[in-house]
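Note that this complex is displayed minus one protein chain, with the remaining chains in position.
Naming follows writing order (A, B, C, D and E), and every chain is counted from residue 1.
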Amino acid sequence: MSKVVTFGEIMLRLSTQRHLRFSQANNFTATYGGGEFNVAVSIANYGLEAEFVTRLPENDLGHTALMEIKKRNVQAKNIAFGGDRLGVYFLETGAGTRGSKVVYDRANSAMATITPGTINWEEVFKDATVFHWSGVTPAVSQTAADVCLEAVKVASKMGVFITSDLNYRAKLWQYGKEPKDIMPELLSYSNVILGDLDTAFFMSGLAEEKPDYQNKASLPILYNKLFTLYPNLEKVATTLRYSISASHQQIGGILYDNGELYSAAIKDVTPVVDRVGSGDAFMGGLIYGLLNKEYNAQQAVDFAVAACCLKHTIAGDINLVTADEVEKLMSGDASGKVAR
Amino acid sequence: MSKVVTFGEIMLRLSTQRHLRFSQANNFTATYGGGEFNVAVSIANYGLEAEFVTRLPENDLGHTALMEIKKRNVQAKNIAFGGDRLGVYFLETGAGTRGSKVVYDRANSAMATITPGTINWEEVFKDATVFHWSGVTPAVSQTAADVCLEAVKVASKMGVFITSDLNYRAKLWQYGKEPKDIMPELLSYSNVILGDLDTAFFMSGLAEEKPDYQNKASLPILYNKLFTLYPNLEKVATTLRYSISASHQQIGGILYDNGELYSAAIKDVTPVVDRVGSGDAFMGGLIYGLLNKEYNAQQAVDFAVAACCLKHTIAGDINLVTADEVEKLMSGDASGKVAR
Amino acid sequence: MSKVVTFGEIMLRLSTQRHLRFSQANNFTATYGGGEFNVAVSIANYGLEAEFVTRLPENDLGHTALMEIKKRNVQAKNIAFGGDRLGVYFLETGAGTRGSKVVYDRANSAMATITPGTINWEEVFKDATVFHWSGVTPAVSQTAADVCLEAVKVASKMGVFITSDLNYRAKLWQYGKEPKDIMPELLSYSNVILGDLDTAFFMSGLAEEKPDYQNKASLPILYNKLFTLYPNLEKVATTLRYSISASHQQIGGILYDNGELYSAAIKDVTPVVDRVGSGDAFMGGLIYGLLNKEYNAQQAVDFAVAACCLKHTIAGDINLVTADEVEKLMSGDASGKVAR
Amino acid sequence: MSKVVTFGEIMLRLSTQRHLRFSQANNFTATYGGGEFNVAVSIANYGLEAEFVTRLPENDLGHTALMEIKKRNVQAKNIAFGGDRLGVYFLETGAGTRGSKVVYDRANSAMATITPGTINWEEVFKDATVFHWSGVTPAVSQTAADVCLEAVKVASKMGVFITSDLNYRAKLWQYGKEPKDIMPELLSYSNVILGDLDTAFFMSGLAEEKPDYQNKASLPILYNKLFTLYPNLEKVATTLRYSISASHQQIGGILYDNGELYSAAIKDVTPVVDRVGSGDAFMGGLIYGLLNKEYNAQQAVDFAVAACCLKHTIAGDINLVTADEVEKLMSGDASGKVAR
Amino acid sequence: MSKVVTFGEIMLRLSTQRHLRFSQANNFTATYGGGEFNVAVSIANYGLEAEFVTRLPENDLGHTALMEIKKRNVQAKNIAFGGDRLGVYFLETGAGTRGSKVVYDRANSAMATITPGTINWEEVFKDATVFHWSGVTPAVSQTAADVCLEAVKVASKMGVFITSDLNYRAKLWQYGKEPKDIMPELLSYSNVILGDLDTAFFMSGLAEEKPDYQNKASLPILYNKLFTLYPNLEKVATTLRYSISASHQQIGGILYDNGELYSAAIKDVTPVVDRVGSGDAFMGGLIYGLLNKEYNAQQAVDFAVAACCLKHTIAGDINLVTADEVEKLMSGDASGKVAR
Partner (left out) sequence: MSKVVTFGEIMLRLSTQRHLRFSQANNFTATYGGGEFNVAVSIANYGLEAEFVTRLPENDLGHTALMEIKKRNVQAKNIAFGGDRLGVYFLETGAGTRGSKVVYDRANSAMATITPGTINWEEVFKDATVFHWSGVTPAVSQTAADVCLEAVKVASKMGVFITSDLNYRAKLWQYGKEPKDIMPELLSYSNVILGDLDTAFFMSGLAEEKPDYQNKASLPILYNKLFTLYPNLEKVATTLRYSISASHQQIGGILYDNGELYSAAIKDVTPVVDRVGSGDAFMGGLIYGLLNKEYNAQQAVDFAVAACCLKHTIAGDINLVTADEVEKLMSGDASGKVAR
């Protein structure tokens, strides 16, 4: 069975309930999540082996995070303990014309202060098929970026297939480096990149160029630019999201693979229960789709889009759906009939 | 005043909150419901007399179910006590493209183990106008089917008007009989049947035939087939449901009565707060509509459809609306203005 | 900085949760609100000074109401204490085709039993720019109407700009007077009136005339009628609301100012988290818009409509949004993207 | 089977949760209760017939109160509808050295505005064994006192056994009369009075005299004074309560019957879940004890004390315990072992 | 590191909140637990390896139970899937003089219908130090008793140390056998038995004899009787529990080992947050204590008692405390000071 390893931060998420604003909240719902952990959970839910690598603080919140990892059937055997605090983020859930709002409180977390040598990557990758990381980790601190580089080098050397999600967050990258200083080297080891084209150009230090995703014929030339930059690159994918309102999204996706453009039809998503983690759900679906021998490239991107859509109906960061449920929606059944 | 008696199972329903999946739930909302009880509550809410007949276990859950029956102004004077457990069902509430999910745990319930002779049907029906039962009861066990037959025979002999909802659930019917072995005899006493045409044919042991409800002219020939099978049948009704998503339904209805087809316009239902029991709400509305001297057949089915639509806005199995509220929607006012 | 004073009642609002009907509720969510207080909160949220004048009972509920006023940065220095009880209203939150329902329990409240002489209006208005009141206050009791008149007379004499919201509630006006006996004198001091044209005619004792808001050319003649009645009137505004369902509203607005009709485009509002107070949100937005030197009349009404739309996404009576958030929607961005 | 009729007010009770103070509460737990209703529920729980007579407003709160009455198996067939509002009371639950706090909001309720002629007392009492009322009802308004008098006169004439609980609340009695103007006539029809001796003297217009309940020999002379005043009196009972803290009470009781003093041993009650309604639980237990042919006078008061103790462990006003549970504690088993 | 394997049922527990009675509950708190699972969690919390063996149904509740096992760091690699339902029990939490109440609904569960051959015991025990089972499992069904016997035979043959908790529940044992028909053979393989002496005699088919635990000198002769019956027996332990009220318990314990009686001092436990599982906490503490090389027999029983006491402060069935926390209480520090 294939095994997917992901590396990143898991945070305590504290969200207001029933669309309350922060100043109305007397309670926060506590869940645990983070981009790369979310991908690992998707993989485990689809029946493959998944392992999550991170650094957690030696306190009750760190240990509770560990329990959530185990509960979701994700392996935790290479997690390091140390540092002062678990990263936290606060979420105010919007509705309709009012968007959700995030207050990050993740500086100085156990993961942000990880240093090279902490993780035994040879041990981590010894039975791994895929290694997945995202642009959030090198955005947090220089040492986290260093560990990321350490990881992709070992993975690459050991023949592990590498996937990356660009995941650009302007509020991060506060430690004196810009994405273009860090990301190109990291991406040079990647076999698959998920991201918007303009983000990819920006992070690669190229001149900005606004792609027109409606005009499919115009896209290959842009995707090809990335292949010239990154020698190991095999596929590039992009999530298409049209935001009608906080409660109504439209989701599609593109997979550019071997010179062919595979495009999944746009699906309506309404209402939105929770959109955080839907990009990670796309990524998890894509990895599963690419690993699934019975799928072709079109099916892989269709699976990713359907997984992403379903995530919007699930509270919390992680996509608690089975492969059967994703395939049902992927096959066009959006009826939401009661299963009884 | 007319009095409607219904017979069936009332269960403890345990539902997850705020669209959580089962594996996220640390709480279940507890309510009580069941198809035939739900019909009785509708009748009581519309101002007629209603009585519910069932069998409950002699424990705290059985007694709490009894209190809920009384709270809703439904008579409980012929309820039997005995058996080991109250039937339970678990409900995970979906949203958008993710459907709701039911885990039944009703085997060996007090109602499933009821036996003939338990209920004094002559006493039950002595002041009854209508007797209502549904296909869920004979699906649960042979003895429950036997008691159902016992009931319809007495009701018929005593001149009580009999209505039935086919209510086919494939997961039930586990005791070695198929619907066609049991339902035809039971239905032969019915004056009104509610159900899809294909379900009616299937349960009657006829060859399947997929009706085209859009093509109204094609329907009378199909409905008429049922009249040839069931000598006491006077009216057949069908709920039309188009499921856009778990959060958006379209509801219409048909009443075939005396050779005439009455069709209620499709109404949009969005968002869906809770769709469980909406079929029972249709049935309750239909019985009320047929009993209401001031309504004609068209108004009866219009009332049933409006009642069904409103049920989708009410949490729990039972339809907590007044006849005035149903008539307001039936008259076309779907504005949802604040009453103040 | 401009300062807006509002005068009216603040009530304890007890609302059912998760769309439950009253007979299902074992809990009520407690918040505090009332038309004129809601306007004051909007003003404070937009960064201007706001003061609320009312009468509160000397008990724990009265003091908790006072704390909510202070929490929201609204001045409370001229609030009187006395009387027997805090006004209460119960709210059942509808969904889809089922409207929300209000049970008022505000008779004999501290505010309803206020009497002239209780408030030192000269003190209140000494640093005020605007005084706002609404038609709810004179509807409650003769003495409350008397205090309202006392207030507008002083405000007018002291050169404070006066705004009024007609806010007609048929269930009030139970003390033997009709609106036309009371409102014309009160309105004669107003510089701005917010309300439907037919309500304005009715409250002014004029023959009813149903305006056609779609036909904009037909409106000036109607608005002008009001100017002939009320000598101090400078502007009239109307909120346009089309109710598709309890969960889907369409909101627009008109400002008739100096012979010109400014009309804001209709916006879709779905889902509706809570529509109570959305009229007050319009009023608060309009006052801010008119006070904002950088806005023209069109922008003032656009701001009011956007504020009103956002209110529908906020639980409780008060509109917890910043001027930046309103301006974002006013500028056409309804995407509800996550701010992170 | 004996049947007990009680007459009084049922209110909506809104209590803060988890010992929160009013100014911290964002939620109120909603239950329904009132002294005489609480007694009726006790009687029904012990297996006798119980009926509650009151007046309810024609709104959703009035109808929900009615449902709670029916849920608890108390007959509601002589309840009148009318008036403007349901009485409300707010409860802040104390702990340890901080006592609970009640904010009454019951003025002008449907029950306070009841008038003679509203209830058909001959119909009410036609199958009644006992009629119970308490001093709260005549304290609310002159007309409520008048209806109370109307009731006891009919009950007395029809040979119904009359019990009364003095239930003195200083905050009531606001309509210009003192207890001594009203209570003596009402009490003259009573067969049983429950109350402290000093309260009984005060309400009877006698000079105050502080009884020493520890000195049992001193009590008969005081109890006998009441027998000289009230010709129909057969028994007098007193609840003994020693309040160590809000969370720790000590409960005993006295029954003076036929010249004999029966005294129940003091029991410790800790922790206190909810002490509201514990006096009514004593009264309900006493009536049951007196009606129970298998009990002697000592057992009657022992049952009343045990019922009162158990009430402190039940949230809400009503005493949800069975006669078996009371008898278990009455027999000395306070172990609170798990029943499994 | 030592590894402890336990075998038994894990159930969904549905408990009322805030001491509500069943008829007041609109919500149930959902947790998962069961005697032998609870022991495994204790072992894992103390830092040893733990594995739980059971049979779970293939539905969402079965899978959620599995996630809870993994979350608590208990191995689940030999769990079988099959059967129709997860066992359920309902818990009403008492207080003071009112005891808690359990409604079992565990008949026909996946575990009750397990059959010999389902579990590969050789695989299970290949790295096990201790095997623990309890008298609840053979009480449920003949096939469960058969599997229990299958397990102890293999464990014994493979040299695994066997511990048993008698855990007598009169409500179980419904399948036609009495404890004395089943338990002696099962216990003949045990090295340690936990239970009251009278229960041990009863289950062994011996004449009842009520031990006097206060009179320590009288006990060895009774404990010795068990050693004559069960050839492999090395130690017998008994939990001493004195129930002052549902909220106040006193806990002690005895270990009879190698002819010596070790007795732990009685500790006061008040208030009781949740006493379910406190016997399992004693058992888990005892196994840990016996395995801990640094403890002598006295310390082993002291640890068991302290663990049992702490369990009463934890909501749910499982004892979420560390060995450090138990040792702190065991050393006499019951101060409950804030750790900060």
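In this section, a residue touches a chain if its C-beta (ideal position, glycine included) is under 8 Å from a C-beta of that chain, and two chains touch if they have at least 3 such contacts.
Values in this document were obtained by computation on a predicted structure and should not be read as measured data.
Asker: Considering the whole complex, which of D:129, D:143, D:245 or D:299 touches the chain not shown?
Answerer: Touches the omitted chain: D:245.
Asker: Looking beyond the chains shown, say which of E:187, E:203, E:269 or E:323 touches the absent one.
Answerer: Per the contact definition at the top, the residue touching the missing chain is E:269.
Asker: Which of these touches the unseen chain: E:214, E:228, E:258 or E:335?
Answerer: Here the residue in touch with the unshown chain is E:335.
Asker: Footprint of the hidden chain on chain E, which residues?
Answerer: These residues touch the chain not displayed: 17-18, 267, 269-273, 309-310, 312-316, 320-321, 325, 329, 334-340.
Asker: For chain D, which residues touch the unseen chain?
Answerer: Per the touch rule, chain D residues meeting the hidden chain are 18-21, 23-24, 94-102, 104, 169, 171, 243-248, 271, 275-276.
Asker: Residues on chain A that touch the omitted chain in the whole complex?
Answerer: Given the touch definition above, chain A has residues 14, 21-23, 25-31, 59-61, 63-64, 67, 84-85, 88, 90, 92, 101, 103, 105, 107-108 touching the missing chain.
Keep this in mind: only the chains that are shown with their structure count from here on.
Asker: I'd like the Å distance between the centres of chain A and chain C, where a centre is the mean of that chain's Cα atoms.
Answerer: 45
Asker: Got the chain B residues that touch at least 2 other chains?
Answerer: 18, 21, 23, 67, 101, 271
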